[in-house]
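Every protein chain except one is present and positioned as in the full complex.
The block that comes next holds chain A.
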Amino acid sequence: MALRMWASSTANALKISCASKPYLSLSRCFSTVLDGLKYAESHEWVKHEGSVATIGITDHAQDHLGEVVFVELPEPGGSVSKGKGFGAVESVKATSDVNSPISGEIVEVNSKLSEAPGLINSSPYEEGWMIKVKPSSSSELESLMGSKEYTKFCEEEDASH
């Protein structure tokens, strides 16, 4: 994680850019992708355990967003819909929507993120989890990407830009 952050920071500090397209990012997908999780194209992950699915944003996402300074999360008891936003993260100058990979009822929200939003950067798959949901459709989980597919997706996305 530290090496990735250093590589990304160095690239930014050196202002490495192409002459014609200075906004191209040269950081490639050094991000961690965990087996056993499912992934959405909008870079959220889902961990399904029993009747509950835990959701957060991936290492790739947090790396590209930068230091997270604020997290907006919904209240427990609400619902989420596949592909729709349920919250937002703020990183320095930008708010970015976080979208739910699945539909269901929110049963728990990670309250630690209000005081320690940086957990999303330091531990995106563990302490940086965002909400826990009771899924309403098992088919939605199956339609998500596995780890290999998501790794390839990230590589192709970074390579195309």
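FYI, a residue touches a chain if its C-beta (ideal position, glycine included) is under 8 Å from a C-beta of that chain, and two chains touch if they have at least 3 such contacts; residues count from 1.
By our rule, contacts and distances are computed from a predicted model.
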I notice the complex is incomplete. Of the names "Mitotic checkpoint protein BUB3", "BPL/LPL catalytic domain-containing protein", "Glutamyl-tRNA(Gln) amidotransferase subunit B, mitochondrial" or "Ribosome biogenesis protein BOP1-like", which is the UniProt protein name for the chain that's not shown? "BPL/LPL catalytic domain-containing protein"
Identify the residues of chain A touching the omitted chain, counting contacts across the whole complex. 12, 17, 21-25, 42, 64-66, 69-70, 72, 83, 85, 88, 90-97, 99, 157-158, 160-161
